[in-house]
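As you look at this complex, bear in mind that one protein chain is not there, while each of the others sits in place.
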Amino acid sequence: MKANPKHVLTGVYYIDGDVASGYGAMAAGCRFIAGYPITPSTEAFEAFCRWGPQVGAMFIQMEDELGSISAVVGAVWSGIKSMTITSGPGYSLMMETIGYGAMLETPFVLLNIQRGGPSTGVPTKTGQADMMQSRWGSHGDYELIAFAPESPQEMFDYTIRAFNLAEKYRCPVMIMSDECVGHMTEKVVIPEADKIDIEPRRFYTGPPEQYLPFKPDPDLVPKMAKAGDGFKLYITGLLHDEKGHPVSNEEYSMKYVKRLVDKIRLNKDKIIELKEENTEDADIVVVSYGISSRVAVKGVEIARQRGIKVGALRLVTVWPFPDEKIAELAKKTKAFVVPEINYGQVVFDVARCVHGQSNIVLVPHGGAGVHNPADIADAIEYAAKTDKQIEGVVEFKTRLEKLVFEGGFKLKE
Amino acid sequence: MKADPKGVLTGSHNLSGNQACAEGALAAGCRFLGLYPIMPALEVSERFLERAPRVGATFIQMEDEISALAAVLGASWTGKRSMTVTSGPGLSLMMEHLGLGVMLETPCVIIDIQSVGPGLGLPTRAAQGDIMQSRWGSHGDYEIVVFAPSSPQEMFDYVIKAFNLSERYRIPVAVMSDAYLARLQENVVIPPAEEIDIEPRRYFKGETDKYLPFKRDKDFVPPMVKIGDGYRFHVTGLTHDDRGYPIMNEECQEYNVHPLVKKIRDYTDEIIEVQETGIDDAEVVIISYGTTARAALKAMEQARSAGIKVGSLKLATVWPFPEKRIFELAKKVKAFIVPEMNFGQLVFEVERCSIGKANVLFISHGEKGVENIDDILSAIRQTQQMNEVKKCIIELKKGV
Amino acid sequence: MNLITSIFNKGIETSGIERKRISIPSDIPFSPEVIEKLGVDYFHTARGRAIPFGTGLKLGNPDLRVMPVTGDLMTLGGNHFVHGVRRNMELLVICVNNFIYKKIDGKTAPSTANKFSPYSTFEEPFNFPHLGNSCGAVYTARWTALHAEELAASIAEAITKPGLAVIEIIAPGPNYYTDIDDIDENLLKFYFDNSIIKNDTNPREVGITPEDKIIVGRFTDKKRPTFIDVYNVQLGKTIGEKFTPYGVTQTEKKKSGGSDGGN
Partner (left out) sequence: MEEPTKAIKEIHPDPSATSGVHPMENLLRMERMPHIWCPTCGIGLAVTAFTAALTKANIDTNKMSIVSGIGCTGRVAGYVKLDSFHTTHGRPIAFGTGIRVANPGIKVVVFSGDGDLIAIGGNHFIHAARRNIDMLVICVNNFIYAMTGGQVAPTTPLAAYATTSPYGCVEPPFNIPYIADSAGAVYVARWTTLHVRRLTNSITEALQKTGFSVVEVISPCGMYYSRINRLGDGLDMMRFYHDNVEIRNGEDTKNLDIGFQTKIICGKFVDRERPSYMERYNQWLSEVKGARGEG
């Protein structure tokens, strides 16, 4: 299916990532956004508020993040595509209902513009420290999809892709952007509507009496219905059977939760998107995502000037994690360098998939800024020079850490 | 420091996991409970409330879990040891304030009685699905200490340890129980008060105008003061300097947040507690925590009597993860077996730490819940036929 | 079906609204058989989130009639309630109030197994109709579940209201983990016997206290533009012709007024 031309603001723009994402949501057919203002994500909501009503979309600013995500889940079950937008603290509040949405197999999109944490942290500056939270933040077992775009153009493109994957796999999809990308203003090209592919919702079309809301198709994803069509839907967040009725039959119910996990794990190859550069003959591979991968480009460049063979692997989708790809690279790579704007999150998954075959160097950054490319280059050089096998993740000491903790440093406001 | 005898019910009692939890808290000197009722954690609060008037403890039932943890943080700053108790959905709601607790470096204890999730799940059935959440559930970077008891006696002991570590490192500490342990009744021996060690809060002793709330001692832990003692301090969830005043730049972020991580990472040896059985000659090691450890130990004994060299590594503290110990073991043993009541959480950590030297077998939710000895035994048998190390988690196939 | 659900059934029947247009988001479990009989769509929501979930349903498809039935309303969902009422979303909020007061009108009240009702110990309960009214609810009423006739009539009346209507049902029993069918009718009798019908009382006066009988009845019934009404008027004014009013649906086009009752 193609996008509705009414919803696509075709043209060339100079806008920031937040706004691009708002336009992307419109193009993807999102008809409802429930949000709550939080720096630095509000611009995406504002963009949608401004243009949405002119093409028949609805928006509401709810009383809190708990309310906005619940309204989004409700709106999806009324038959439309829906999205919410937030940042760290709001994301933490949404955790319960994200799990609830996963349980109901509700397709919705959540845009998280990450900022420096924990707690209130640094609201106006960047961070990438919610990555593990996006995978593990709600209680119980579930799997979902997370993107990490690196430019406003990608914010537009991957918002559409997020909606498509949400519909395809009936699961919540996260866009884990960050303040840098959200507030970065760049050229964004919005194509014609007929160039934008839209995944329509997989609606059930048979007789209502025979509808089973949680009976999966062969790809493990069930068909959906909407409220008001006479299906007498019974939808619950308790463990349920194919009819949706609550069960306490443990054997069956465990099979159900397993399917929630498996529908992503087994379709992994179709979901994962990576960008590789010069990894074939690389000694060192830099694994990065989001804004860090743009900074890493410079670091890689410096390292290459120093004569090191460096490749780059960029995780466009961070979850599900590309286990096999990393394991394959590990066979011929001496070390992986992982720059992240946190003190180690995705790097642990890289370490896991390497199975002791290569060294792992983390280039940490606490947030409120991005890496110094020279740190990344130094970390690459360190990794290239280290011949002994090191167990566990090596935390590279950055210039910032030395500056702050080694001698005579005074904080300035 | 020793425990306050008022809260210690010395003697031998037949207690459920939940009751033992309340007793442990009172013995540890907990004098404030912020709660919101949720299955299957009710008995903890009930027991606490019943004993509260005599012990002199206070409680409040708040309007939701968000405010329950917020109240606990507030209470902790008045100098009272405080805790809250909840289950999966409530823990999810508490995530934002877990982050605040970390940022304000507020000692408190969170008890989570896990049940099957996600969403509303199955509130009456035990699971271990919140283990990764307890480590990663709040936004931003932090490190946390998490205990996983496997019996009412351990529940009692670990809750006391949890309070002590939370005071020692000024962090929220979680104790992850589950719906099975919540109801499990066993004998619990509560020692006399003078045999229970209590870590006192590290108070600032200097003059009131000299106090800096986040001026760290050498071990990265800043001393605390109480509300109402005239220090007129300020603390904030924003990134802050020693005075607790917000500064919005990357130097301050590094200055503030890196120590939050370091104060745990650099002291993992002091914090981590594991119980090893039959490790020395083991070819296969079962890594387990919480109630699954019960089945693991039984399976180990049965396998040993059948002549297979099986050892057990039981994690009393799940986080920080004992990676060094597992690196060592990985080089010695053929395989790790990880039984969990979820679909794969801590097993990923074991996979990481096996560094390609040992196989990792994973056993998910058993049909018999915590009593899945047969599954573990069949996993042990499976390891006997393995000759090479596979570079992925091997999931035990079951007849489900 | 038990007492309450058969009252729902009767209320829906009397209102004449097509059953498939009705959605019930609720944080109280209903049994599948009951939903089958009611012939509505049912969503068992996360605790306390029935109102925002219903808000999403209503805004996603304004043709729906949404009836959140909630037990955790005034605890976890208190904020959603006051804001839902303020916006005047078109919802019929049914609050099953399982409060237990130790004494009412001098008599000792029976208690249920649920020791953790927010009011079981020493706290004073909300005056729920008053709170609803003060935030702007268009309709407030309170009944015990044994006032079957009146309650059914109230539901039939309120479900067609354009705006947020509130009905409080005094019914000790259901909570998050027990089914709505588990209401103990013996307990109900006590509250029925100790209540007194006073329609049109100022909601300010209807707080539940240990000293007095419980006042039940229909307290307020007023008109206020709904969220979608205001939205359409305001955006129509500022955007002009480019704006198509939201949610003017087939069903509503047939009717002349905003409210829709009957088939």
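Here the chain labels run A, B and C in written order, and each chain numbers its own residues starting at 1.
Convention: a contact is a pair of C-beta atoms (placed from the backbone, for glycine too) under 8 Å apart; a residue touches a chain by one contact, two chains touch by 3 or more.
The structure displayed is predicted, hence computed values, not measured ones.
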item: Neighbouring shown chains of the undisplayed chain, as defined at the top; value: A, B, C
item: Residue of C:H83, C:H147 or C:K161 in touch with the missing chain, whole complex considered; value: C:H83
item: Identified contact with the non-displayed chain, of B:L100, B:V221 or B:V285; value: B:L100
item: Chain not shown: contacting residue from B:I66, B:A182 or B:I373; value: B:I66
item: On subunit B, residues whose C-beta touches the chain left out of the figure; value: 31-32, 34, 53-54, 58, 60, 62-64, 66-68, 70-80, 82, 96-97, 100, 104, 227-238, 245-246
item: Interface residues of subunit C (partner: the chain not displayed); value: 76-79, 82-83, 86-88, 121-127, 130-131, 133-136, 204, 224, 227, 230-231, 234-235, 237-239
item: Positions on subunit A contacted by the hidden chain, ascending; value: 35-39, 42, 45-46, 49-50, 53, 59, 61, 63-65, 89, 119-120
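Following the convention adopted for this analysis, only the chains that are shown with their structure count from here on.
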item: Chain contact topology (line, ring, star, complete or other); value: complete
item: Highest C-beta pair count, chain pair; value: A-B
item: Between subunit A and subunit B, centroid-to-centroid distance (C-alpha), Å; value: 28
item: Rounded Å distance, subunit A centre to subunit C centre (Cα mean); value: 38
item: Cα-centroid distance, subunit B relative to subunit C, in whole angstrom; value: 41
item: For subunit B, residues contacting two or more additional chains; value: 89, 119-120
item: Subunit A, residues touching no fewer than two other chains; value: 66, 96, 100, 236-238
item: Touching residues on subunit C, where the partner in the complex is subunit A; value: 20-21, 23, 25, 29-30, 32, 35-36, 39-46, 49, 51-61, 63-64, 79-80, 82-83, 227, 235, 239, 242-244, 246-247
item: Residue ranges of subunit A in contact with subunit B within the complex; value: 66, 88-89, 91-93, 95-96, 99-104, 114, 116-125, 127, 129-130, 132-133, 135-142, 236-239, 248, 250-251, 253-255, 257-258, 260-261, 323, 327, 342-343, 345, 348-349, 351-352, 354-357, 365-369, 391-392, 400-401, 403-405, 409, 411-413
item: Subunit B residues touching subunit A - in the complex, by the definition given at the top; value: 66, 88-89, 91-93, 95-96, 98-100, 102-104, 114, 116-122, 124-125, 127, 129-130, 132-133, 135-142, 236-239, 241, 247-258, 260-261, 323-324, 327, 330, 342-345, 348-349, 351-357, 364-365, 367, 369, 391-392, 400
